[in-house]
Each structure stands twice: as C-alpha cells, then as structure tokens.
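For this depiction, one protein chain was excluded, whereas all remaining protein chains were kept in their positions.
This part shows subunit A:
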C-alpha cells in the first residue's frame, strides 16, 4: 500500500478520511515499512467496514493486517445496537474464537533439552494434528450441547483440565448466552469427532523458551522467567466454527439484501444486532466460542499429561487464553460516556489495560496478557494491554506475524524436509504428518513478528513483555 494514500497522524498511526458512504474514518496502526507491505485491499476493506450501520469511532486496522473476507484480517470494529448496529459473520471469521493459550511450566530449558526428542515424539502422539487425524473423544448429542453451553468449564467437569485454569480464560472459560439450539445439525456433525484435535494450517502446539524479557515486572506477574519453558497452543473451534461461519455468511447475504442494506462487498454480509438473524448468529457464535475454549482446554490437558510423564513434579499453570476471531459485548468509553458495544475482532486480540475489572485479581494491576504467535522458526511474543489501548482501538492489538507470501510460493521456495532439517540444526524440533504443510508454514513465509509487535507497542496498543523462542513444534 502506498502511504501517500493515507493521512499520516504520527509514525505509527495513519488515517483514511471518510468519503462516500463511510460513516467513520479508518485508522491504521503500523510503521511505514509495514504499511508499504500491506495489500491495497486492506485499505479498501477497512473503508468498506466503515460504511456499516452503527459503527462507532473508526474502522481500525492492526499492524499485522492483510486482505481478508469483507473485513481485513487484523480488523477491529465496534457497533452500537442502539444506533442500528450490526453483527457480521465475516467480521468474526470462519474459525470462530480461534486463539492462543500459553501455560508456564517452571522448567528450565536445560531440563527439557535432555529429553527433547522423546518429548517431541510423545507430544506428536498425544496431540491429533492435521487432515485425517482422529481424536479420542466422540460426543453424543447431549454431550455436544453440554460442551457448547459450558465451554472450558465443561471440559474441566469432564476431567480434561483444571479448575484453576478457568479464571485465566476470557469470560471465565464460558461464553454466556450461548445457544446450542441455534447450531445446525451439520455443524454438530462436523464436530462430533473433532474435540481435542489441533487442526492444520497455521495451528500449532509449541514448547517454547523465554528468550528475552522486555518488562521484568510484568514478566514476574505473568510467571515468565528468562530461560524457562512454556507451552503455547494456537487453534480454534474446528469444523463446528467453520460450518457456523459458512451457514450464517450465506444467510446474512440474503438477509442484508432483504433488509435493503447496500454492501460494497458481499462478504461484508451482516444483520442488525437486534434482528432475528443477528440474535441467532450471536447465540450460535457464542456456542462456537465455547467449543474453541473447550478444545484448547482439552489440548492443554493432553500437553500437561505428557509433561507430567517426563517431569512428575511439574506445575503447568495457564498464564492466559485469548481468542482473536470474536465479537464480544463490551463497555467502552466513547466521548466521555460508557457505551455497550459489540466489538468485532477479526484476527485481532483483546488487550485490556491495567485495572480492567474483567481481569483475574492476580493480573488486574498489570493488564491482560496479549499472546502473539509468530512462525515456528522465529518465535512468539507475550505483550500486555496498554492503558491507552482503550482509547486507541477499543482495547485491541495485533494477533500474529501475518503472511509475507502465499502457501504455493512457500512450497516453491522450500521443501518441508529442508525446513525440518534446518530448524533441527538450530535446536528446534518439528513434528508434523505433512512435509508440504511444513513448507507452507516456513518461517520465511511470514512477516517479521518483531516489527509487528514493536509497531503495536509504539502505537500504544500493547507493550512487549517477553519473547518466546521455539523448542518443539507440533504442526498439523
């Protein structure tokens, strides 16, 4: 994207003035190099989002944004139901409540290095990953509805997790007002055998080491010590979320046309929050959120079980679990008064600053952990929500590195075996059923995650706390 198309407000803040049908401006947070790397489609899509009814403040773009579906990936937009605001299936995405969790172990990297090969093999056996993998859990109709209503709380009740985890998950591990009865039979069928599976693509389970600490006080509060090992899991609501996204996108295309909504892009399909379709989508989307929360809790439990086999005394504690494909009801200060808004984050992470009442007591003084997945070769970051993020972006930050090249281009440039061997030579073990999948996810296929998080920090969205380096990577 040519920066000359934008109004530069400061080194990391750019604005697209409202023109035509835009109700609000678009605000992009990124340094000039990241802006230049962004597809022109990001500006177009952010401007399109700004035309939707009931949008409040601005259509925001995070530093890792790229071309998405209707909304840019890395897009944030809040809608006021009292101003005719809408909810959009495309604004949440197909992988509803896809997100990241990080668990601390207290283990020193040297302890893990001694058993690294065997640990990688055990994790690969314990974590079903990739196309065609089989989970050990099959849900009947009653269990499916209980899972969709209960989320991670349900997983803990079933013995796949620990009660102490729940306060470290958004919404206490259970999205309220979930409506399993609004989830189609086809979506449930797609999920019947998928609980406790990782999926494929950019989803992963990693054993990581804390390689750099930027904010020692926040790192202490988060339980992150230099040289210690953590477990990070990135995955979402699997087939159920995809099916719900697919079905409601189609329904909202028809509903928007019927309601006379003129949409610049069919993928922006949406429905008024107060409408029948809008209410049904919200109920189904919250059920899918619970599916994602339950799935990450189960995968965390599997990882715990493996670690305890190797290290019987290990205490695996959930640092935080945060989703980055969501629509959540939140109260935000807008022009000095609190308003209840439906905040869409499509490939963007909630980033509550210090003092937010929804944070668990142990984290409230510091702020919310913001977990940023990088690529398997370059590492990930833990950030903390900045006090200014509320005013800057409805308390939102980036979610990852973002791709720099297509999957096919990556497979032309690297082979999976070459990537696995190169990473092994650097001390990173990759286990994956698909060498083509590894090639598609090659570290070089991603943008520099360090530049993304630095831009987020400079923009006042979230502050860097620690950088995590990969040790073992389980890929689908």
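The rule is simple: a contact is a pair of C-beta atoms (placed from the backbone, for glycine too) under 8 Å apart; a residue touches a chain by one contact, two chains touch by 3 or more; residues count from 1.
One rule holds for everything that comes next: contacts and distances are computed from a predicted model.
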Absent chain [UniProt protein name; select from "FAD-dependent oxidoreductase", "Archease", "Peptide/nickel transport system ATP-binding protein" or "Thiol reductant ABC exporter subunit CydC"]: "Archease"
Residue of A:133, A:275, A:378 or A:418 in touch with the missing chain, whole complex considered: A:133
Residue of A:102, A:243 or A:396 touching the missing chain in the full complex: A:243
Residue in contact with the excluded chain [from A:109, A:153 or A:190]: A:190
Touch criterion as defined above, residue of A:254, A:365 or A:424 at the omitted chain: A:254
Contact footprint on subunit A, counting only the chain that is left out: 39, 41, 66-70, 73, 93-95, 130-134, 186, 189-190, 192, 199-202, 239, 242-243, 245-246, 249-250, 253-254, 265-267, 269, 402-403, 406-409, 433-437, 440, 476
